[in-house]
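Every protein chain except one is present and positioned as in the full complex.
Moving on to chain A:
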Amino acid sequence: MRAKIMDRAATVILTLIAVLIIGTLVGLLGFILTQGWHKLNLDFLTSPPDIVKAGGGIGPQLFNSLYLLVLTMVIALPLGLGAGIYMAEYAPDNKFTQFIRMSIEVLSSLPSIVVGLFGLLVFVNMTGWGYTLFSGALALTVFNLPLLVRVTEDAIRNVPRSQKEASLALGITKWRTIVSVILPAALPGILTGTILASGRVFGEAAALLFTAGMSSPDLDFSQFSLSGPTSPLNPFRPAETLAVHIWKVNSEGLAPDARDVADGAAAVLIIAVLLFNLSARWFGAWIYKKMTSGAN
C-alpha cells in the first residue's frame, strides 16, 4: 500500500514539475512574442537602426547575428568534431586524457563575460585587429567548444560497439569506419549539440560586447567583397549582433521608441532561434536518411 501511494505521489509531483517548466516556457515565449509582434514587418527587419529618432530597424544586427553564427560554426565545428572524435576513439585512458577532460569541463563552466574579456585581451588587443566579427567568432568558439567536444564524444560513444566491430571485421580501416559507420550513426546526437551551440551563439551578448563590438559600420548590401570597410561579408569589421543590440538599446537607447525596438528585436531573436532549430532538425533527419540508405 505504501509503495502504491509513493508511486502515485511521484507521478503527481513529476507531472507538476513538468507543467511548471512548460508553463514558464510558454509564458515567456508568449510574452516576448506578443510584446514584439507589432514590430514584425519587412521595414523593421531590413532598415538600419536610428540612434535618436523613432522608427529605426535592426537590419544590420540581424545580418551580423546570422553571419557571426556561420563564421563561428565554420571555426568551431571542425575543432569540436575533431576533438570529440579524438576523445572517443583515439585518446588512451591515461592522466593526460583525464587532464584534457577536466580542462574541457572547467572551460564549459566559464561565465561568458569572462570569455568576452579573454577575447578582448587575446583576439582584439594582442592580435591588433580591434573589434571585429572574427574576434567575436573566436571568442564564441572558445565559449562553445567544450559543449561541442562533449556532445560529439558522447554521441560517438553511444553508437553500439557492435557497429564498429562489424566494420573492422570486414577489413575496413579505423578511419573509414569512423567516417562511414560511426559518424552517421552518431549524427543525430551531434546535430542536437550543434543546434544547442548555435542557439547559444545566436543569443550570446556578454562574450561579444568586447570582441565583436557594440557598433556596426553603415553596411552596403550591394557589396560582396571580403575586405571593404562597409562590406557586410568582411569578417574584420566591427559588428553589433541582435542580442547585443537588445542589451544596448535597453540600457542606453536614446530613441523614443527604444523599448519598442528592443521588444521587436527580442521577438525576432526568439523566432530566428526557433526557425533555426526546426530547420536543423529537418535537415538532420534528411541527412541521416541520405547517409544511411543512399548509394554512396
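The definition used in the following text is that a residue touches a chain if its C-beta (ideal position, glycine included) is under 8 Å from a C-beta of that chain, and two chains touch if they have at least 3 such contacts; residues count from 1.
Here, contacts and distances are computed from a predicted model.
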item	value
Per UniProt, the name of the complex member that is left out, chosen from "GLPGLI family protein", "non-specific serine/threonine protein kinase", "Phosphate ABC transporter ATP-binding protein" or "Formate dehydrogenase O alpha subunit protein"	"Phosphate ABC transporter ATP-binding protein"
Which residue of A:T46, A:S180, A:N250 or A:N277 touches the chain not shown here	A:S180
Of A:L168, A:L196 or A:I270, the residue in touch with the unshown chain	A:L168
For chain A, residues in touch with the removed chain	92, 160, 162-173, 176, 180-181, 184-185, 291-295
